[in-house]
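A single protein chain has been omitted from the complex, and every remaining protein chain is retained in its original position.
Residue numbering begins at 1 within each chain, and the chains themselves are lettered A, B and C in the order written.
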Amino acid sequence: MSAAPKNTLAGSEIVLGPTNYGKSTVRLVKVIRGPDRHDVRDLTVDVTFAGDFALAYVQGDNSAMLATDTMRNTVYALAPEHLVASIEEFGLILVNHFLSVAPAANRVEVRLVEYPWSRIEVGGVPHAHSFTRSSGEHVAVVSGTRETQEVTAGIDNLLILKTTNSGWENFLHDQYTTLPDADDRILATMLTATWSYAATTNVDFDQLWRGVHDCILTTFTDHYSPSVQHTLYRMGKAVLEAYPAVRKIHFTLPNKHHLVFNLAPFGLENNNEIFHVTTDPYGVIEGTVERRS
Amino acid sequence: MSAAPKNTLAGSEIVLGPTNYGKSTVRLVKVIRGPDRHDVRDLTVDVTFAGDFALAYVQGDNSAMLATDTMRNTVYALAPEHLVASIEEFGLILVNHFLSVAPAANRVEVRLVEYPWSRIEVGGVPHAHSFTRSSGEHVAVVSGTRETQEVTAGIDNLLILKTTNSGWENFLHDQYTTLPDADDRILATMLTATWSYAATTNVDFDQLWRGVHDCILTTFTDHYSPSVQHTLYRMGKAVLEAYPAVRKIHFTLPNKHHLVFNLAPFGLENNNEIFHVTTDPYGVIEGTVERRS
Amino acid sequence: MSAAPKNTLAGSEIVLGPTNYGKSTVRLVKVIRGPDRHDVRDLTVDVTFAGDFALAYVQGDNSAMLATDTMRNTVYALAPEHLVASIEEFGLILVNHFLSVAPAANRVEVRLVEYPWSRIEVGGVPHAHSFTRSSGEHVAVVSGTRETQEVTAGIDNLLILKTTNSGWENFLHDQYTTLPDADDRILATMLTATWSYAATTNVDFDQLWRGVHDCILTTFTDHYSPSVQHTLYRMGKAVLEAYPAVRKIHFTLPNKHHLVFNLAPFGLENNNEIFHVTTDPYGVIEGTVERRS
Partner (left out) sequence: MSAAPKNTLAGSEIVLGPTNYGKSTVRLVKVIRGPDRHDVRDLTVDVTFAGDFALAYVQGDNSAMLATDTMRNTVYALAPEHLVASIEEFGLILVNHFLSVAPAANRVEVRLVEYPWSRIEVGGVPHAHSFTRSSGEHVAVVSGTRETQEVTAGIDNLLILKTTNSGWENFLHDQYTTLPDADDRILATMLTATWSYAATTNVDFDQLWRGVHDCILTTFTDHYSPSVQHTLYRMGKAVLEAYPAVRKIHFTLPNKHHLVFNLAPFGLENNNEIFHVTTDPYGVIEGTVERRS
């Protein structure tokens, strides 16, 4: 950063602050051609570099810059040999590779999303090379410096709903409050979860991902929810209790409102049966549950 | 239409041509509260009227117009009693209702999309009132006049892929052709299918929908595909052969291109293993397979 | 179509019905490098063929099929010489070219969308080679057979709004009607218009497009709107009266509802001042205004 020229204005200097650059949305499919069947890996990869790139920003000197086109090539070039297990492990390979070829990069982050494909069943038998896309994306974010690495995993876009055992009561009222208390409502959210691991080696990332995923779903079902906030905490706590490998977990839970439709003008009762679903506005509840060391 | 005023210009008159109006994206959730478990119906409904509405268009007289807000109310008001079986049957009820209350409507079309929800499994047991959204939307379009009705069903957004048993060879070449022949490529498409039924009563719409859905998937797997076009025809023919209740079927099959990534500059072979997926441009293949009476 | 094999089922044959195929979303930018300044043409082009392609669909014989990849190449290859005036004229060139190289194509349709770029002004002077994207896409659909051609032009995604001089009154009531009459409401729509021309040669397509565009906007402002339907008719009539070159015009007008927010619970009046905007559901009003020959 010492390369930044001095620009004095009103007693201050203008300098370059934090920067990053990279390649986004590298779409990669790998087909593993086994003797009896094919397997498909379907990924979107984003690569981000942070580091000592002031020469490029301030002086237009690109000599320390790996082209984002090279980042893309690298994702494809390393996939034959290294995309063989979890996306977390492929991400670790990518981060280390990028740190080795780009001396000015101090921190590299690779975000990977894997889309699941299920075999089409023909007469009850899973087909050898034909698939349908199923739901439930597996996300991993791997970041590293030359000293340390961090792996987080996550779930995106998991739409879940409870028809009962949820309410919202006894909340703070002010002059603009009109919402009545509810002790039986639909709870629906498009869940995003991200959790970080205590270690990056000797971890069965795929098994852990499925375990955390199932633990979240199970906890979603197992209690009366007085608020999205409390359900968030319970889900996080359950994950941390069941999985010592998880250091902390963060949730983003948009509240997809299902409102009882007013049928009274038509002489009809509506005992929590008919709802209209609204797109906007929507509540957003976020929070982290973590370990105190 | 005789109400249209005469405007002479260069020997011609300006008149109102075909029109339609309606309500789009009515989002409806119905919870069926059984003694042991809840069921969820999750629908988006569009309503469209065509008919003798020239008074409104030409003269600003709304006396024959049902408000689109009333269309919305009606979808909710009829759901308690009438959304009890397939969306096709609910659509038929809606069409008949709208024709009965709006004398100027000559033709009413109701499009319904149902989103499937799967029960969350807790310890292997499906939960009584907690769900995750699964993939595979069921679409129905019901249209009717005072004389006749038509029901079509369909599938939207079904992403399918074959890793082999697909090619594109021996096609027409001209001066701008650069694509080489391929006898082993990935075939991937986001399938949309729409089929019409020969009858509208005494039809098990849900069972037929599942049957057609499975027949399409099975046929997708069962042959070497020389083109998306030919696979389209085979899928349509298989459906019509297996389901006499289906009169005709139409497919829209965007070709989601998976291109072999060139690894040669890096000294690596790529034996149909590593692909990049491109968003645009993409091929689109459409066609109908039908019965000749 | 005589190539279709006979499949007898319940006294019927299964045959190929209407088909089409093509390439979608070909993104093309052309820079015209004048002596003093550059100009930019920014297009998305879709190509669709219909014709005698039963051999491919039914028998897997591609010998009559131009690859969609070739369609893409052609759009780029013809742009240097032929994308010099309106997109309508470029579309006519493309249609004729495709008919000449693909004998089995009976009908070719080319849809072109042009995105406008405005010069950045620096000190009040338009810059020679720097631009910002502005709004107002110009759409053209050119279709042709070996005998005839048709050109339509259009506007997509034109968001317009009136704060007054609009209402919705005296409409049909039934048992599910709750909407009150309104004689002063916001009228807002995302206008789509498509009009067809009587001739395809000796037409100044760009000048006509601007004229029709401005005529639509002017008419939108010039009257009390008793309904979206009536405003649609008035806009269409005004275009046909002013532009003899236009044969007919079709509008799609989603009603973007702006609802008066109820401030009464807070002791505040709301004299048509504060509105909430809802995304769904929304009304859709469509219609054609045409000449009676």
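Rule of thumb we're sticking to: contacts are C-beta pairs under 8 Å (C-beta built on N, C-alpha and C of every residue); 3 or more make two chains touch, one makes a residue touch a chain.
Keep in mind that this is a model prediction, so the values were computed, not measured.
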Visible contact partners (per top-of-document touch definition) of the missing chain: A, B, C
Chain A, residues in touch with the chain not shown (by the definition above): 7, 9-10, 12-27, 48, 53, 56-70, 72-74, 77, 101-102, 168-179, 226-230, 232-233, 236-237, 240-241, 244, 248, 250, 254-255, 280-293
Residues belonging to chain B that touch the chain removed from view: 175-176, 178, 265-266, 278-280
Hidden partner chain, residues of chain C it touches: 26-33, 38, 40, 42, 73, 76-77, 79-80, 117, 120, 122-123, 127, 129-135, 158-165, 186, 217-218, 220-222, 258, 261, 263, 265-266, 268, 270, 272-279
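As a working rule, only the chains that are shown with their structure count from here on.
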Most centrally placed chain - per-chain CA mean versus overall CA mean: B
Whole-Å gap between the CA centroids of chain B and chain C: 22
Inter-chain centre distance, chain A versus chain B - centres from mean C-alpha coordinates, in Å: 31
Centroid distance [mean C-alpha coordinates] between chain C and chain A, Å: 37
Set of chain A residues in contact with two or more other chains: 266, 278-279
